[in-house]
Structure formats: structure tokens, C-alpha cells
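All protein chains but one are shown in place.
Chain naming follows the written order as A and B, and within any one chain the residues start at number 1.
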Amino acid sequence: MKNSKYTDIKLPKDSLEQNTNTINLGPTHPATHGVFQNILKMDGERILEATSTVGYIHRAFEKIAERKALYQVTPLTDRLNYCSAPINNLGWHMTVEKLVGIEIPARVSYMRVIIMELARISDHLICNSITGVDSGAFTGFLYVMQYRELIYEIYEEICGARLTTNMGRIGGFERDFNDTVWKKLDKFLEEYPKVLDEFEELFNRNRIFIERTQGVGGISAERAMAYGFTGPNIRAAGVDYDVRVQKPYSRYEEFDFEIPIGTTGDVYDRFMVRNEEMKQSLSLIKQAIVKIKNLTGEEATKHHAVAPDFYLPEKQKVYTKMEEMIYHFKIIYGENDIPVGEVYHAVEGANGELGFYLISDGGRSAYRLHFRRPSFIYYQAYSELIKGSMLSDAIMTLSSLNLIAGELDA
Amino acid sequence: MIYNKRPVTHNTNIKLVESPGGYEGEGFGAMQLSKIVGLARKNSIWPLPFATSCCGIEFMATMGAHYDLARFGSERLAFTPRQCDVLMVMGTIAKKMAPVLKQVYIQMAEPRWVIAVGACASSGGIFDSYSVLQGIDEVIPVDVYVPGCAPRPEQILDGILRVQELVESESIRRRSSPEYQELLKSYGIQ
Partner (left out) sequence: MLDNKFVFQKLHEKFGESIIGYEENYDIMAIYGAKDENLKILQYLYDDEELGFTFMTDLTAIHYPHNIGEELVVTYLLYNMRKNFHVRLKFALDIRKPDIFTASALHPTANWLERECYDFFGVNFVGHPNLIRIMNVDEMDYFPLRKEFPLEDQTRRDKDDDMFGRNSERFNMGKLNI
């Protein structure tokens, strides 16, 4: 093995074994988590040392982004955290808007809040139900997947795609939300809270689940901050850091929501924090709908900012008129120069602070685009989190950290 | 002794698979062995979901209750290649992952089929970069390609149905035929 300093791991004194056991928790995991590898040195069932290897799905996003014009980077950002793709898309558009200096009307911000909170719910649903599956409870996963289908239907109505949404434009949305979207949103808001309550009833006070998750994979607040944790993982450890509150974007400062925090940072706390965040997201969506209804006059009809250099013209005109087709072509290919500058914008992704560091030299595409990916930062701490625990606890810790392989290896 | 007080209900709305024909009589039937084997195999394909990225999430939706995959016989998903029939490769395969994929394929027992789900597995997809394998057919032979990025669950189900057609009509002797051996040799698989 390459790292030879790991071969001198000694068995503890009270061990029943003769020598250490090496197990490969390999890249082909039981489906859903993604491809990362751990080589574990074990004393029977206890883990003594873990070495992680990543890069099994390295797709070179940062190098690809140097060759693509701005709109061509949006489909790339989709594939970062693919469980909540709209957050990545809207985060990227907000980065470009910050660089160029486009001001977003209020209605667009509220529509963005609705979409981002829906994406957050969709991501937390996967994470929590897979935590349940890993502890043996398959029912929660199947039940809750039905409600992700409702969210997918809403995305489909807005942008046409279910998973890799490529949603929105630089400056707003491509089309206004039509009546079907509002109806589907109302249906979701009506049906989903009961489902969430039933989901919690299955898990929160379930003795088996509590014994599997409490005290497992815990991390202290100081250690979490030293490792650069953000998002639900650090909130479960007790630090109330949320990018939506500290550096508000898309008018989050006008909304009223709470930040749930935990105490020990173990798997149970992360599960509860994510459930609570889903409830807060529902409340945010309701507030945004009310705010949109209360807008009057011209403000109540806008679905994009005025930015002819960056906002693609309407599709009906693109397909029928010559000038709009030319503008569409020019903007997609990056013929309009972007200002020289360097900007860092962070959004509160579903699993942490997703940062976009864009350096532009005034050409068609970014000179350097770096994604600050939360999953990459959490996975460093994984070997410390599972030291001394049993193999099944390691699996629970892995699924509760909400690591998405696409984001880890960008 | 108290028996079950709830009245027994029989589900009469079930669809049976048709008999493959041949010469039938009272208590016996004579039909082609390959047809029976094909029929049995096609309705009980056990997949190995090799999910690496976004297409894996669409697979999870396919496995869910809305677009049920289990009704086609794929009830038992396992992650061990020794017990599975079809290898569903879903997601981007990077060059670092290619030897792992080949190893999993080699460990599968004959007869085995491969579905490449998604654009990345079929041809590298939108990632034309130095680290992504431009299609899994560079390392393993593929039977069905499902295009899309990410393909809708209906498309993935269509891919499974095409595999079913292939399974049903496959000759029993195919896996020991020289053409198949040639195919495996061209990939470097013994």
C-alpha cells in the first residue's frame, strides 16, 4: 500500500484478535451514496484507522469551465450537487450578476427563494431517508420518494427537466410561473407537512433508530469549525452559521425563519436538524408566496431583470424573429464581454456553504472558476469521525454527512 | 382455535405470461427449451445498480413506487456481482473508476448483460475532459444504451424492456460461441 506509515497500526491491549484486519469499503458502495473509497484497518469489528481515496468521479469541472461561456457553465453546476440542482444554478447566476452588477427585482428574488427552498427539501428528503435505509428502515425511503416526485413535477413545469434542471437565466427566470405551478405548489404545501409528521413519527422516538444514531459520529463545535464544516453538519454541532443569515442573498433578510441547532453533532442531531430545516423551508415558501401576492403594479409582473447583454430573449421571439435569434446566439457563445474582476459568492446549499470563486479577465469565459464544495471538506474529517467506532456506525456516519459524490470530486 | 375472520380475497386482476406454444396436451407440454429458458430469465432479471452520479438519483426514482421497477421482475437489487444478471452502469465513469468497473464485470457470472444508462456512460456525455472515460464500451461490452442526461425513469424502464427482449431471444449456446469469445478477447477479458 502506498501510505506505508499506516502499516504499523498496533492492536489495542484488550483485543481478542491476532492481527489487524484490512477491509476495503470500496468505490462500489451499495448504491446511493456515491463513489468514494475507504481502506479500513480494523480490530475485529472496531475501526482503528481509515484512509480515504477520492477522485473516482473526477470530471474536471474547473478546467471545463475555463473553456465554456457563462451560460454553458450552468449545466455543469447542475451536476455538482445533483439532489438539489436548482440551488447550484441559481447560485451561479447570482455570482455572475454580482460580477456584472445586475439588480434583481423583488419578485424574482422571491421566486428564487421558493425554488431554492424546494430544492433544499428535496435534498434533505434523500439524506434523511437514506439514513433510515442504512439503519434498516426501507419504508421511510419509499414513502418519501413519492413526494419528491411532486417536487420534480414543479420543476418540470418551470424549466422542463426533473433532475438536471438548468433553471433560470442570468437576471431571472426564462418564463413566469404559470397557474399550474401555483396549483402544484399549493398541493405540495397542503400534502407534505402531514407526510413529514408521519416520517418523524416513524423515526424520532424509535428505539432502534435512537440506539443506532445517538452517540455515533459526533464532532465537537471547535473541531467542526477547524475542519471548515458548514451547513447542517456544523449546526448539529452547535454553531449557528447559516449563509442566508450572515451574508444574505436574494432578499433572505426580509424573511422570518429560525436556524435549528443541535448539541453533540452526532447522527441523530443531524437527522433532527435536517427535519427541522425542512419545516423552516415550508414556512419560507409560504412567506414567499404571500410576499409575491402582495406586490402591486409593475412589480407584480416581472420575472427577470433588464439586462439585454446577459438575459436571453424570449423563446417565441427567438424562433420567429431575426434579431432575437442573433442576440440569443451571441449571448450563449459569450460574444458579450464580461467585466474584468474577481468575485466570491456563497449560497447556503442543502449540505453546506457552496461558494463560487470567479476570476474573469474580460474574455468570453471565466479565467478561473473554483467551486468551494462542502462535501469535499466534510470528507476530510470522516477518518477522524469514525476512528474507534464499529463498521455499521461508520456507514451511518457516512450517510448522515450528506456527501454527494458529484460535488466531492468536481 | 380462531381462524382468520377476514374473508379471503383473491386478486383476479393478474396478468399471466403467455405460454410459448409448442405441442400441449393433458398434463404435458412439449416446447422449445430455449423459449422456456428465455421466458423464465426475462421475467426475473436481477440488476446490479452501479450508480455513480446523477443518473443514480433517477434510478432511485425508478425504483420507487411511482415508476416501479420491481413489477418487471427486478425485485431483488443486489450489490454483489456474483448474484446479478444485468449490470446497470448509471453515471459518469472516470478513468480512475474504469478498472473497478472492469473488475465488477469480470466477477459477474454468465449470462450477463450490460445497460449503459445516461449520456456519460454511453459516450462520456458533456464531460469531454482528460479524466472521464468517453463511454464504458471502451472497457466492457454493452448491450443496451439509454441516452439522456438524466434519462427519465420511463426511458430507463424502456432500456430494461429492451434487455428483456434480448434475454428472451438469446440462443442458449451464445455464451460459448466463438464470436462471443472473440468479443470478450477484444476487450481483454478472458
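Here is the rule we use: a residue touches a chain if its C-beta (ideal position, glycine included) is under 8 Å from a C-beta of that chain, and two chains touch if they have at least 3 such contacts.
Every value quoted in this text rests on a predicted model; they were computed, and no experiment measured them.
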{"item": "Contact partner of the left-out chain, one of A:K68, A:K291 or A:H328", "value": "A:K68"}
{"item": "Among A:T28, A:S365 or A:T397, residue touching the chain not depicted", "value": "A:S365"}
{"item": "Touch criterion as defined above, residue of A:A60, A:A106, A:L295 or A:M390 at the omitted chain", "value": "A:A60"}
{"item": "Residues of chain A in contact with the chain not shown", "value": "2-3, 54-55, 58, 60, 62-64, 66-69, 98-99, 225-228, 239, 241, 246-247, 334, 341-344, 346, 353, 355, 357, 359, 361-365, 367-368, 370, 372, 376-377, 379-381, 409"}
{"item": "Chain B residues touching the omitted chain (full complex)", "value": "95-96, 123-124, 128-132, 134-135"}
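By our rule, only the chains that are shown with their structure count from here on.
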{"item": "Of all residues in chain A, those that touch chain B in their complex", "value": "26-32, 34-35, 55-60, 63-64, 75-76, 78-79, 82-83, 126, 142, 145-146, 148-149, 152, 162-164, 405-406, 409"}
{"item": "In the complex with chain A, residue positions of chain B that touch it", "value": "49-54, 56-61, 64-66, 77, 79, 91-92, 94, 96-97, 100, 104, 126-127, 129-132, 149-150, 152"}
